[in-house]
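Below you will find the structure I want to go over with you.
With one protein chain removed, the remaining protein chains of the complex are shown where they sit.
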Amino acid sequence: MRRLVPAIADARSESDSTMNYLRNTWYAAAWADEVSRNLFSREILEEQVLLFRREDGSIAAVSNVCPHRFAPLDKGRLIGDVVECPYHGLQFDGSGACVRNPHPHGCGKIPPRARLKTYPTIERYGVIWIWMGWKTPDPALLPDYGWLEQPETYREIHGLCEVKAYYELIVDNVLDLTHLPYLHEGGLGVSKKDLEVENVEDVNEGDTYWCKRWSNGIAPSPDFMRFNPILAEFKCDKTNYVRWNAPSHVAIMPNYWKSGTDREHLTNLHIATMLTPAREGHTWQFWSLARNFGLDNDPLDEIMRKAARVGLEGEDVDIIEAQYRNMGTSDLFSLKLAALPGDITPTRVRRALQRMIAQEQAELAEIASQAHEVETEATA
Amino acid sequence: MRRLVPAIADARSESDSTMNYLRNTWYAAAWADEVSRNLFSREILEEQVLLFRREDGSIAAVSNVCPHRFAPLDKGRLIGDVVECPYHGLQFDGSGACVRNPHPHGCGKIPPRARLKTYPTIERYGVIWIWMGWKTPDPALLPDYGWLEQPETYREIHGLCEVKAYYELIVDNVLDLTHLPYLHEGGLGVSKKDLEVENVEDVNEGDTYWCKRWSNGIAPSPDFMRFNPILAEFKCDKTNYVRWNAPSHVAIMPNYWKSGTDREHLTNLHIATMLTPAREGHTWQFWSLARNFGLDNDPLDEIMRKAARVGLEGEDVDIIEAQYRNMGTSDLFSLKLAALPGDITPTRVRRALQRMIAQEQAELAEIASQAHEVETEATA
Partner (left out) sequence: MRRLVPAIADARSESDSTMNYLRNTWYAAAWADEVSRNLFSREILEEQVLLFRREDGSIAAVSNVCPHRFAPLDKGRLIGDVVECPYHGLQFDGSGACVRNPHPHGCGKIPPRARLKTYPTIERYGVIWIWMGWKTPDPALLPDYGWLEQPETYREIHGLCEVKAYYELIVDNVLDLTHLPYLHEGGLGVSKKDLEVENVEDVNEGDTYWCKRWSNGIAPSPDFMRFNPILAEFKCDKTNYVRWNAPSHVAIMPNYWKSGTDREHLTNLHIATMLTPAREGHTWQFWSLARNFGLDNDPLDEIMRKAARVGLEGEDVDIIEAQYRNMGTSDLFSLKLAALPGDITPTRVRRALQRMIAQEQAELAEIASQAHEVETEATA
């Protein structure tokens, strides 16, 4: 695949494997607190992206590869809002323009090809979101992680790890909660018994897919009572919803409500997972735990961070990386597998994503054929 | 290649490189003492095999890959004679059958594809032998390592190492003993002089290939006198036979006999090497040293184990791995090499194995073409 639409330069030609990614969509590029006045780069969809904050705090995201001779710009210097290449000193601003050629021979003119590819970004929910496609970026396509902007109601911790697997396996993991009491010692609040009695509904609202699990009039699990002792005093309704938005943004929301009320909440926990493919078989996993209790309980942060390390970065990642090695492909549907009820939402989501990618590729082929016609006419 | 014959499910399609392996034959899967009530997996002919003992001590060998979503079963639990998948809890018995689906939605029925591929095994000579082919397993094809079942006559130590080379190079090494005084300091009882005077005969009895070396009326080597001081008292005949059985099972039998007797033995040493390809360029080397002397000499075990570490796992493996890197292929005959007399049996054995693999592939092609005819008729 060659990118045809962007007018901006892209020194590195893209491999065919980029056809596996949805491009006109938002990916998490970094936690907002990772991007500062230091040059910082991350591989995203097989492109090297340089991120920094301008002096006014706004975010710049440009290619990390100098169009002169491929030097990595993050090894250079940030001077005001300008990046100086570490190798021969070309200077670029956050719009990708080369603003200085320090070499006077040849008149010090800016070479025409000295432009960096730029990436639209939005800073939202404590995340820098990046748009890797060719269409006009659409903020309405951002998934809703509203609780990450309500510090008065939710206290949050977050982290990042690299998983050596294709991102869809991580999406499967989150969307099929039947794994909780098997993979995780203690079950993260879900026992094998719980699984058997709960109600399940797999639904979608447009492109938002849900797997909703709930039980009414139950005693809360001992794990959650430990996190939030108030639970011990009530009979509860429990909901455990998971949600997916394209391309790879999920949330698990295990919540306890006071039984018999109109969802008066007792304990809400929101686990967000945003996945960003680095390259084939390497995925950045951004995770966040937000709770509506213990808002001034500092030690609880560390307890929850440890739980995330053990469960999410440990047990889940171990099994997901082993799955990926065992599959030997990222195409699950090419393999004949046994099906279980927990697969319903993961399977729908995989198919929805496939449809989106196929449609995007079709649009791209259309653009390419039009470009070809124009060229043919021009040379006729 | 797709396996056509087995009725049992095989989630992972096999690559063409499996054409390089003989399949309807026995491989050493594990030392018997490696397989217990703990789940244990090993890669064999590019397949992940799970091994465990049932409560009655019998061996179960099934695919280690869960047919639901590729989780590695050895990370799960053994409950009685049943393996529980670590990810979503499907349970399988040693016959590969799924015996429990704990997820009640969808009625908790066993999904039709929830079957594990199984592998026939035999426990013999302290080894778990595994049959990787599609034909009925034939115990008569087991090589004869009878001395490993005669504890009253032979004392044995054994080990296992992974060699980063194609297994045929290790077979070559064992079958051509002219390397002994060159590669091994001290020559493991064989001097350059010995090589020059000994008799050599390369013969086969059916599919068993021998290279027989012998000398009559000689003084035993100092190495062997150290192992077994009784040797100092006699003039000896020495035999040093090596033997190959398909696919990759060899033995070296350096023995001293009382000269002039009808093979009254003084010192018999039997070095067995069983090779099991893990994947291209990775081989499991099972080795065993059995001696008919010093049966109650505990310290001699450690002396012999150290000799195996230095010689067999050290010097031999070093040179074999370097050969493999230098060859850049596993097909020796595609390269024009200088020939030496020691190559006779290794070369015959390579050709015999090639014939067996070619014949097996031809049978498979025949089966495939018949299957195609049946299909064509069925749809006509």
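By letter and in written order, the chains are A and B; residue numbering begins at 1 in each of them.
Basically, a contact is a pair of C-beta atoms (placed from the backbone, for glycine too) under 8 Å apart; a residue touches a chain by one contact, two chains touch by 3 or more.
Keep in mind it's a predicted model, so treat the numbers as computed, not measured.
Colleague: Determine which one of B:Ala140, B:Ala338 or B:Val374 touches the chain that has been left out.
Modeller: The single option touching the absent chain is B:Ala338.
Colleague: Which residue, B:His179, B:Arg243 or B:His270, contacts the hidden chain when the whole complex is considered?
Modeller: B:His179
Colleague: Which listed residue, A:Arg37, A:His103 or A:Lys193, touches the chain dropped from view?
Modeller: Once the missing chain is taken into account, the touching residue is A:His103.
Colleague: Across the whole complex, list the residues on chain B that are touched by the chain not included here.
Modeller: Contact residues on chain B toward the absent chain are 172, 176, 178-179, 181-183, 192, 195-196, 200, 318-319, 322-323, 326-328, 335-342.
Colleague: Name every residue on chain A in touch with the hidden partner chain.
Modeller: Touch set of chain A with respect to the missing chain: 9, 11-13, 48, 65, 67-72, 75, 84-90, 98, 101-106, 111-114.
One rule holds in what follows: only the chains that are shown with their structure count from here on.
Colleague: State, to the nearest whole Å, the distance from the C-alpha centre of chain A to the C-alpha centre of chain B.
Modeller: 47
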